[in-house]
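Input: one structure, supplied below.
Every protein chain but one is kept in place in this view of the complex.
Chain nomenclature is as follows: A, B and C, assigned in order of appearance, with residue numbering initiated at 1 for each chain independently.
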């Protein structure tokens, strides 16, 4: 059984460039976030609804490797997959590919399942079950 | 009696540049926001506290004129002043000056005093009185 | 003869929200920029190529009216159209509609056609002709 890999395709924005002519490295964390929210949506987890229900998923660790810079007006493909769910920690992996099908970037983000007060709590069984369908 | 003009001095950030080599025009709205929060702080209005008390100040209109581009690593001076407070509307004016003392930018932001639900409501007398000290 | 109106549909990002729960008002300038670049692409003007050819289009004025806040995870429609091209000035108009088909936002951005040094110059005939097809 293989891990499900979601793919999101979108264009880099001009506002995301810096004066090096690259997409600024701080922006990739936004891309990763878009990837995981999209992936969760696909399996019926609405993060918007989750927050209304009193749960949040703050980021605990962010690791990114930038191999090849992204630039303005590129149509990129972001691959997102769940690495693990252990207790309150949920880890996503990411890969970005440019128009030449080169892997430009790798990332990992570990989130913590928490209540509205920011205190970690065990995710409900329904959430765990849905995430497990991706592993 | 003259309007009180607050001055905030800070450095532009590298992350704020775009590939033209200019501070991206979307960033100035953040500068203006810093200016008015600082100005309100000076007269004893903590926006942080205001939100806790159930009031918000969403932006209704934003107008900006960019005469001279700002670039990375400039120490700029942002002048902020209250233009008017009429009913639920509070208008701030802005001017940015670069290191050569040139006026680079002019702005105006009209905010709406509102409750947590986003519905406009009359600001409390204490708020009005404090703002009036600036006019 | 009617002005051509381009429509771009996309989702708001979580990273674009602020603690009011609204898309931060500074982000809309990024949306408008996406709209005009897309519109120019449709008539064969690549802004990416333009910059390589030594021309830039810095923003001279930005005016925005925020009627209804945008929030996270909304699929919005951005309408973009050319208002006028007069000498070195190119003006775009914008309207944003939410999922309930309510007009949430109106904007106008005036750009200046300039050389790589930022000095305004008349746009080449080819550029003018293409823009005029939109009017």
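Just so we're on the same page, contacts are C-beta pairs under 8 Å (C-beta built on N, C-alpha and C of every residue); 3 or more make two chains touch, one makes a residue touch a chain.
Note that the coordinates shown come from a computational prediction; the quantities given were computed from them, not determined experimentally.
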item	value
Identified contact with the non-displayed chain, of B:3, B:30 or B:102	B:30
Hidden partner chain, touching residue among A:3, A:46, A:63 or A:133	A:63
Which residue of B:73, B:99 or B:126 touches the chain not shown here	B:73
Residues belonging to chain B that touch the chain removed from view	13-15, 29-30, 33-34, 37, 46-48, 72-73
Residues of chain C (touch criterion as defined above) contacting the omitted chain	14-15, 17-21, 24, 26, 72
Residues of chain A (touch criterion as defined above) contacting the omitted chain	19-20, 22, 25-27, 29-30, 33, 51, 56, 58-66, 69, 118
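Everything that follows uses one rule, which is that only the chains that are shown with their structure count from here on.
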item	value
Chain whose averaged C-alpha position falls nearest the assembly-wide average	C
Highest C-beta pair count, chain pair	B-C
Mean-CA-position distance for chain C and chain A (Å)	28
Chain A and chain B: spacing of chain centres that average the CA atoms, whole Å	33
Chain A, residues touching no fewer than two other chains	14-15, 72
